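Once you've had a glance at the structure underneath, I'll fire off some questions.
Just one protein chain is left out here, and the rest sit where they should.
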Amino acid sequence: MTIEELKRIKEQTLPQINMRHTHTVENETKYKHQVLVCGGTGCTSSGSGKLIDEFKAQVSAHGIEDEVQMVRTGCFGLCELGPIVIVYPEGVFYAQCKTENVKRIVEEHIIGGKVIDDLVYHEKTTGEVKEKLSDMQFYKKQSRIALRNCGVVDPEKIEDYIAFDGYQALAKCLFEYTPEQVIDIMLASGLRGRGGAGFPTGLKWKFACGNRGKVKKYVCCNGDEGDPGAFMDRSVLEGDPHSVIEAMAIAAYVIGADQGYIYVRAEYPIAVKRLSIAINQAREAGLLGNNIFGTDFSFNLEIRLGAGAFVCGEETALMTSIEGNRGEPRPRPPFPAVKGVFGKPTILNNVETYANIPQIILKGADWFAGMGTEKSKGTKVFALGGKIVNTGLVEVPMGTTVREIIFDIGGGIPGGKRFKAAQTGGPSGGCIPEANLDTPVDYDSLMAIGSMMGSGGLIVMDEDNCMVDIAKFFLEFTVDESCGKCTPCREGTRRMLEILTKITDGKGEDGDIEKLEELANTIKTTSLCGLGQTAPNPVLSTLRYFRDEYEAHVYEKRCPAGCCKHLAKITIDPEKCKGCSLCSRKCPVGAISGEIRKPFVIDQSKCIKCGACLESCKFGAISKK
Amino acid sequence: MALTKEQIAEKTEELKKFIAENKNMPGPLMPIMQFAQEKFGYLSLETQILIADSLGIPVTEVYGVATFYAQFSLNPKGDNVISVCQGTACYVKGGAKVLAKVEEQLGITSNQTTPDGKFTIQDTRCLGCCGLAPVMTINEDVYGKLTPEMIPDILAKY
Partner (left out) sequence: MENMINLTIDGISVSVPEGSTVLEAARAAHINIPTLCYLKDVQQIGACRLCLVEIEKARGLSAACVMPVSEGMVVRTNTPKLRRQRRVNLELLLASHNRECTSCVRSENCELQALCREYGVKEYPYDGAKKETSVDTASPCVIRDNSKCINCRRCIAMCNNVQQIGAIGVSKRGFKTKIGPIYDRSLADTPCVNCGQCIVACPVGALHERESIDDVWAAISDSEKYVVVQPAPAVRASIGEEFGLPMGVAQTGRLAAALRRLGFDKVFDTNFGADLTIIEEGTELIERLGSKDAALPMITSCSPGWISYCEKFFPEFIPNLSSCKSPHEMEGAMVKSYFAEKMGIDPESIVVVSVMPCTAKKYEAARPELGRDGMQDVDYVLTVRELAKMIKQAGIDFAKLPEEKFDDLLGESTGAADIFGATGGVMEAALRTVYEKVTGKTLEKVDFTAVRGTEGIKEATVDLDGKEVRVAVASGTANAKKLLESVKNGEKTYHFIEIMCCPGGCVTGGGQPIVSSKDLQYIDLKAVRAKALYDEDKNKKLRKSHENPEVIAIYKDFLGEPGGHKAHELLHTTYTAKPKY
């Protein structure tokens, strides 16, 4: 492919799909309407595949195939409300769309030209009807760079990507910039790795530049998104795979590599499929392979599937895994820039990092550096989950406060419950308590309060969540996922988990908290890799902000959140109890007794806290605290 | 699912062909093992020996990789594979209770197969459908926003 051909594809395709941005139907546009249906993992799980079939059936039943284009996109972000349908040119947002609604959308909206009020999105908090994406609270405060094409393009069509300036950044680098100039742009943009550690991307590239053209080098992409609760990388790969491919080609040009590997979790089948399609299309178009754009730059790309090991998100472990070994980390130095995959200089960036790069090249370092805070530029994608109204994916400028993300975009806590903490950084991160809700999200601010940016999982917890239990949950995860190579991580995390289990089982003793701290300290400072070095963070940060909860468990044998089964006390409120005896019949150990139509009581010495009574009571008289 | 002798022979041929085509690529072990896992549903000792011998590496190396990654399985799985997500988002919304219910209903624990070979429960960390938490999948079917009460009816479908 030549630059001219690239331009021609753009000119041909853009008018057809530009209504997704402009909301106007241009003269040369073939289709009058476009129906975008989310084909991300969340919406696919909620049945978006059937929706598309139904749309196609309805459209053809009405004989308007030539007027309506059906597009299966990547993730829109608001997974909670899937499956999601957007109808252009208006850009009307239909949430939780059911197959039986399709007929109405086709007949009333597409043919009849009338937005269907009872099907469009309603703000969950206020109940307001919001027709368009851009009006929604969830989208208003976002600025999308990494996700700019997600939910906009058809990820299985390279033309869609090219229409929105795809592969022009690569062309620009090849024809207008030397590798050094590209590095300068990257450095000036202030882009830092989005995988967690936040290392400046330009610097990483610079380190791998030596001996360009003289030695074999590799460019790798970390798509082994292992943080349970983060799924932004998957969404980018599902929604906009070409942006990653283009950025990797740019990186390869800069350091002088001719081979790349994208390491993706095998658990992400849709992402893997779309990525394979995209790589094949790029290869066919000559955007991968030999002599790209007729230059002497050649770059090939292969997918390697992660096989289910969290530690492979760590860079050296990922490389050992690409080499076909147990994904165990290696000591650094040597750093990957010197000795990486197969012993050759290698750079490794994560998916989200790459997704930013073409835009930085096209719009300039100043544009990117104009967003964010002093030391953290640009935007960050967060996966909102847990006890939050709008679960999903959001991209916000660095420096947005945690409060804005959770309450303005995320819609706050459901069920009128009280916010307790937000967890970022997954098993490597920490908790942000209410007092720190106004912390701006950037690498350094989060680090300062004992959490971390991590890959961007943001899980919200309310008053019903026990922080000791949460710490235990993360430790269970790291114990399972520790590779077993180094002593502190292999042995120490297990011992920490045992102590936490003891505490949540109500068997905590004086000195246990101190032992946890001693172990956490040793594991943090002496582990071989990032997994071990950060494994104690969930414990350290909950100890920092919720030490009283630990102490309540250990010294008072009480779980303040009423979550830890062994510490919970189930009681019957005599005011509310009608004496129906249902609970007593449900109780498997005969701990509840009483007279019919009089309040029943629970014998605490017999109660095994199974909660059967709780579920059985029709009057809400039984509670667990 | 138990494979017949003929199926095993046929799949072994496919594996041999795949190995021949891929053994010279850099780092061939994992892609070959993934192919075998996909074909057979598990990695038997015979399969591991075949792979090791073809690549000229010790069987211990293949076994070491097979037991390191969650994707590989040394035993055949049940007809229906159940994954109850234990990712963070699911956990805070009660994923553990859902798993407990599934385990109770089937009388097995995670990473076990029912004696009749009908169900296998598989350890799962984050299926990436956090919006539907808590989530479980049975084979290709996804069940979201679960409560323990929903489990018996769902299992009854299989």
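Things worth noting here:
All chains are identified by letter, namely A and B, in their written order; residue positions are counted from 1 within each chain.
Note that a residue touches a chain if its C-beta (ideal position, glycine included) is under 8 Å from a C-beta of that chain, and two chains touch if they have at least 3 such contacts.
Note that the structure is a prediction, hence the values are computed from the model and not measured.
Among the residues A:69, A:465 or A:482, only A:482 touches the chain that is left out of the figure. Among the residues A:495, A:544, A:557 or A:609, only A:495 touches the chain that is left out of the figure. From the set A:211, A:525 or A:593, the residue in touch with the chain omitted from the display is A:525, counting the whole complex. The missing chain, though absent from the display, is touched by one residue of A:309, A:322, A:409 or A:543; that residue is A:309.
Counting the whole complex, the residues of chain B in touch with the unshown chain are 45, 48-49, 57-61, 63-64, 67-68, 74. Counting over the whole complex, chain A has residues 309, 311, 326, 330-331, 333, 479-488, 490-495, 498, 515, 518-519, 522, 525-528, 533 touching the chain that is not drawn.
As a working rule, only the chains that are shown with their structure count from here on.
Chain B makes touch with chain A in their complex at residues 26-31, 33-34, 61, 64-65, 68-72, 86-89, 91-93, 123, 125-133, 135, 142, 144. Chain A meets chain B in the complex at residues 41-42, 45-46, 78-82, 226-231, 234, 266-268, 304-305, 307-310, 321-327, 342, 383, 385-387, 391-392, 423, 426, 457, 459-461, 465, 470, 473-474, 477, 480, 483.
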